[in-house]
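A single protein chain has been omitted; all remaining protein chains appear in their positions.
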Amino acid sequence: MFAFGIAAMAPALVISRMISPRKRSNPVKFLPMECGQVPSGEGRTHFMMQYYPYILMFVVFDVMAIFLYAWGSALLELPKSATLPMMGFLAIMFGAMAPALYLSGKRRIW
Amino acid sequence: MSVIAPKFKLSGFIQSLLDNIFWILLLFVLIGLPAVFIILIVMPMPVLDGELLTPFLALSYLANPTRILPVIHAFMTTDIFRVMAFPGFGFAALLAASVIFAERKMMAKLQLRVGPFYCGKFEGILQLMGDGLKLISKEIIIPAKADKPIFWAAPVLFVATAAAFVALIPVAPGWVVADIDLGLLAVFAVIGFFPIITILSAWSANSKYPFIGGIRALFQMVSFEIPLILSLLGVVMVTGTLNLSEITASQSNFPWIIFLPIGAIVFFITMLAELERIPFDLPEAESEIVAGWLTELSGMLYGLVQLGSYLKLYAFAALFVVLFLGGWNGPMIIPAIPEQILTEGIEMGPITLTVDGLQSLFGNTITQEMLNGTFWFVLKTAGVIFFIILPRGVFPRVRVDILLNLGWTKLIGLCFINIFIALGLLYAGVLGPGGLQ
Amino acid sequence: MADIAFLALAVITIGSAIAALEMRSLIYGSIALMGSLGGIAGFFLLLDAPFVALFQLAVYVGSIAVLILFTVMLVKRELIFKKIEDKRRKFAGIGLMLILMASLGAIFIDSGIKTITTDEPPVDFRDIGIDFVTYYWPALILMGLILAGTVTGALVLARRVDEEDEQRTN
Amino acid sequence: MSSDSNKPVEEKPETKPVVKKPEEKSVELPKFEKDISDKIVEKFGDKVEVAFVKKDRVGINVSRENVHDVAEFIRDGLNYDHVESVSGVDYPQDNEIAVVYHIGSYSDPTLARQLLVLSTRAQREENPIPGNDATRLPTLRDIFYSVEFHEREIFEMFGVYFEGHPDNRRLLLPEDWADIPPLRKDFAIKGR
Amino acid sequence: MGTATGIIRALNSGIKHLAIKRFTLRYPEEKLKFVGDGYQFDPSTGVGIAGLKGRHMLFHDKCTGCQLCSIACEGVAEAIAMVKVPEEHKHNKKAIMPQIDYGKCVFCGLCVDACPFYALYMTNDYELSTFSKEGLIYTPAQLQVKPYVAQDSEIIITDRGASHG
Amino acid sequence: MTTELPADIQSSSSEIQTDKPSSNWLPPGLALQKVDERIMTLNVGPQHPGSGHMRLIVQIDGDYIVACDPDPGYVHRGEEKMAEYRNYITNIPHLERPVIHDSCNMLYPYVLGVEELLGIEVPERAKYVRVIAAELNRCIYIMYWLAIYGIFLGHSTMFMWPTGDRELLIDLMEKMTGARVTHSHFIPGGVRNDLPANFEEVCLRQVNYFEKRIKEYAAVFYDNPILISRTQNTGVLSRQDAIRLGVTGSVLRASGIDFDVRKKEPYDVYDELDIQSIVMTEGDAYARSKIPWLDMMDSCNIIRQALQKMPKSGSVRVKLKPNPKGKGLDTVYKRVESGRGSLGCYIVSDGKPEPYRLKLSVPSFRNLIALPYLLKGEKLGNMPSVYWSLNYWPVEADR
Partner (left out) sequence: MSNELIDFTLVSVALLGIGIYGLAVKRNFIRMLFAIEIIINAANLNLVAFGRFLPHSGGQTLALFSIAIAAAEVAIGLSLIIVAYRMYQNIDIEDFRSLKG
């Protein structure tokens, strides 16, 4: 399906490229969008959003979430006592999430 | 009049006609013929009247519609049909296109206006086609210093990823492109590609607004992936499987939304955020950052991204239906295909029209279950899509810090409540082995 | 079929691993690294470990690669190309690599591994979940501790040191 | 460019078009407004000149040396707190540019109807080089913060440079404007 | 829970509006109805008569060629120019009448106010678009023609909302 | 920006505005920090869906705006210079151009000023007609403003509903004045034409329906929790700052200062009508955006009162001489409350038929001063809402 998507969409681009006009008269036309002004500075700058901690948190909690799936899909075959380690795991992760969210919510440090 | 149109020249007209014919022929030879032959070679040919149906024979059969039916039947059983047409790309694209049309008309109705009206005879029904033609004939402008390979590839990859997502959705019993055991996990893996494509596309444009928009999109998608994953855990816990078809089949008596409403709500909200739809369309907030990461995309590149995002919309709505609303399950309301017609043919007065292939086609492939399942699936999906579209009319855009705060604190908290509800339901014996079901 | 898939995967994995290290642009390097990781996921699929494969795709490609890409984009472009690599060190590295590969390969080929084949059914992914909370549960808790420590530590590390505050008071 | 090197601006007050002697204007003046003008005159004596006292409007002419002090008194002593409008008026025959501040008050409810019209004059030059000639006035930005953009506008439209204004840049005109300031009388519209 | 009720109220309001009549005026098929015949001016009382300020209409038998409309327009848009007309009127010795360039006209109606002889009116016609600039210049002969304006649509307010009909 | 300027000015323009007022009053927001490479300069505008015809040079540090330098002037048309070349009557059609959606109010102070200069007494009925026209026009302007505020916040329905419902009032104005947008209706000595027959009835009906409609905006827009979470406590302009910055109109009233020219310095017949001047004390973007909406309901009320109290017949215009002149050297400053705030007109006359100098003191220009101070330290996502909540109309600021 992925490959089919590529295979089906590439011709659309090719056709579009063929039948669309291509006029290279004006170099200003190909400048990046800067609201009618000539762009100042580099487009790909060193640019840090204040929300960088969320992406760090994502990496860790993504792992946690998919670990939970390994447990959740096997839950019906597990004894009830087996829930306890997972609860411990969850508790630890939540314990970590609270300071992490506190840190990432602080405004001036990012 | 002469101001608008240039002088008409017959030679120019003929030349353009010839040009078009040449390109169409070239495309057909380069793409069309190989495609046809690949289809004909890959699909297993049925044996008809004692002789194997070769491609040549199949072409010669085209004159007789009754003889072509087995070919169609054989084609429908192939994987290529599944990928291209029914549960796969064609079906999804059709639904996505109707979503675009329905969205426009519905927003227009909500906003007390008319919406697309003139293209096509009825209420502007051909507007989308017109827009597509316009997009495909527009010039593609690539900003200077852009990273060309990524810039070209990103929209295509976007559509392809969305298509891969679509491939995992079971539409009717047995009708799914990729019926893998770990379907839900595959969904997460596929969703994980969208932020990468977005940020790469934004980065490659070498422009500020796309870059900010891409970073916003990245944060938004990434932050909402955790609640998305966690909100579905409840369903997995009570069903004990990750296969989407099995999850759907497990809801034959009641949909999971009855037991796990919080999970459904959280999934719905994260769905809106992952789709970058209002109220969560921050990456394309036009009043702040012109069009976000789509700013520099023009012509068909933009069209492809739109197509991909609507495919994604369909896929998410379908995933909601599959996981919470019971997928294809529903009362059997499509009437059974009359056996009489299949076996004995259609009686039209004195003439009795007998079609040989119908029985195998409708008996084996297009069954009553499949039609009914598809009907219910499409109905439920349309309902979910209605609720995805509706917020666009009544909500403003949220701000990025509010959004992230919402995703990381409230939604994750609700997710855990949902998980404990599921655990409680299991351990109280309401669900699971020995419970209902 | 499996052989063709194996060969293709091997080429993709090793090729993009080399490309990840050798491409001039770090962005393309990151993309190549994603290709390499995806190739590994393909190997996992070949090894009948779909859960690990999809885990690899979701975690490695879906989140780690995003993090790497994002960090690469944070870093200024001109700084990345500043240093020209030492030629001698490069050759030494290639030599080291070749020696290592040759020796390890020879050891493996000589060892008894070569003869191991299996006809056993693959492990069901639910067993992993069962393993997690039964046999490996201390490891799971440890894992949780590690992850918790990581997220706290990474956040504390990546935090901006308040230099500006001092400047402002001055 | 110090201010004392220039000619005093109030050399011939009788030729100013704006000026109206209060005694000529009307017999009975509004009381409240008269009080306000009296307070100013009491404080500053003949440094200020009351141009007119009308209903709700009090007009004061001040020389450029005193405008800062007078404005400070208007703010602190009379409770006026913001400037509604700063207009320049070009008088080529007097070789002067008048800058008129319309000062109002939000914080004092009794002054809500009132506007104090503070007028001062800068020397005008025939060939203006905006910012670098003698057309200068002290800024009132440190007294009335709200004059910031107004004074920038006067600077570009009349070429009056406000000394002490921290941000004396162009505001409205095109970036490549190289003509004389456009609201001066000798800038003629084409065809008129 | 204020948030939840607010969200539900908003959604409810949105769904409710799906049942309200559309307000759109489908312009080329429907046209708005205007007051009266157009803007006119009564020089005896000095007050105008309400109406749409559309394209002008010139009564040749009243126009004296006094140029007052042209003078009035001078400060506004300079759209009116006095041109020679072939026909002879006793009251218009110079035989000049206004010619209006609608590319410049701002439809303020000051020329109508200025006319002391009821010669210049404004009509309800507002569809003046042409394909060339020259087509926007209306000669006295063209201005003489009374335009036909089809007007049928008005705002109607009912229980299901307002609509054009 | 700095082509023709001398060196000392250029140096001040090239860096971020670091100065503060001399008192201990500090602008809200972040204290300034060193310009380092974290900071990206964005040109928001002039071709931007969220800036109007204005350029905001915004410096952002991540998601926070460090400094904002508004650069209006992309639609400057020199109304003030043009007015010096035209007489008092022919000034009317072009002086309403800066804000065509509020053209009656735009013309109002000029007309009042010219009446005072020429010593004209206006008939009683004309005053009521003027008040009705001005209030209708205020609603039309606010509806347009609200539509753009909606689209700035990403609320497309709030763009479509006001633009549709505005049509009700535009229809009324068109019946009344003969033009849909640029009315040129007020004239020294009254209004151009009398009300058409049956106008009172139609006006009452449509205004009542209009009021019913705008009350429905509450559920979708003003009481929407998402909007509230987004605009509350953003861009807070305290009472003190509002006075210092000399803002006007809804921005001022949102900061808790009860100042409405209609009430404080009534012109025409506003002293006979019951006007509520709506005041909120929060001073944030939400309050600033809500006040115009409440103003509209007040306007509907005023229109109803005016329709009731208006003399049923009488003259609406006094006859003017062909080329009216002032009585010699004179100045006049008149102000009215327009849709955006107090709008003043300063006319210097030297006895000629043309004004010697005409200055429009427009509320948009006065409110623009607040923009850099409100935006400093805000998030980028708040930029459109704060900017447009200042009730700013770019063309008016440029005049």
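Should a chain be cited, it is by its letter among A, B, C, D, E and F, assigned in written order, with residues numbered from 1 in that chain.
Simple rule for what comes next: a contact is a pair of C-beta atoms (placed from the backbone, for glycine too) under 8 Å apart; a residue touches a chain by one contact, two chains touch by 3 or more.
The model shown is predicted, which means the values in this text are computed figures rather than measured ones.
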* Asked: Considering the full assembly, with which of the depicted chains is the omitted chain in contact?
  -> A, C
* Structure fact -> The missing chain sits against chain C at residues 2-3, 6, 10, 13-14, 17-18, 20-21, 26, 29-30, 33, 36-37, 40, 43-44, 46-49, 51-52, 55-56, 59-60, 63-64, 67-68, 71-72, 74-76, 79-80, 82-83, 85, 89-90, 92-94, 96-98, 100-101, 104-105, 108-109, 113-114, 116-123, 125, 127-128, 131-132, 136, 139, 143, 146-147, 150-151, 153-155, 157-158, 160-161
* For the chain that got dropped from the picture, name the residues of chain A it touches. => 52, 56, 59-60, 62-63, 67, 70
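Going forward, only the chains that are shown with their structure count from here on.
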* To get from chain B to chain D along touching chains, fewest steps? -> 2
* To do: Report the inter-chain centroid distance for chain D and chain E in whole angstrom, where each centroid is the mean of the CA atoms.
  => 44
* Separation of chain E from chain F, taking each centre as the mean of its C-alpha atoms, in whole Å -> 27
* Would you mind listing the residues of chain D that make contact with two or more other chains? => none
* Asked: What are the residue numbers in chain B that touch two or more other chains?
  -> 110-113, 185, 188, 203, 208-209, 212, 215, 218, 222, 225, 242, 290, 393-395, 400-401
* Structure fact -> Residue positions on chain F within touch of chain E in the complex are 85-87, 89-94, 157, 164-165, 167-168, 171, 174-179, 182, 184, 190, 192-196, 199, 205-206, 209, 213, 216, 219-220, 223-226, 228, 315-319
* To do: Would you pull the chain B residues touching chain F in the complex into a rising list?
  => 107, 110-113, 208-209, 212, 278-279, 281-282, 285-290, 392-402
* Would you mind writing out the residues of chain F in touch with chain D in their complex? => 1-6, 9, 12-13, 17, 19, 21-22, 71-73, 76, 78, 80-82, 85, 242-248, 252, 257, 259, 264-265, 329-331, 333, 335, 342, 344, 346, 348, 350, 356-357, 359, 361, 365-366, 368-369, 398
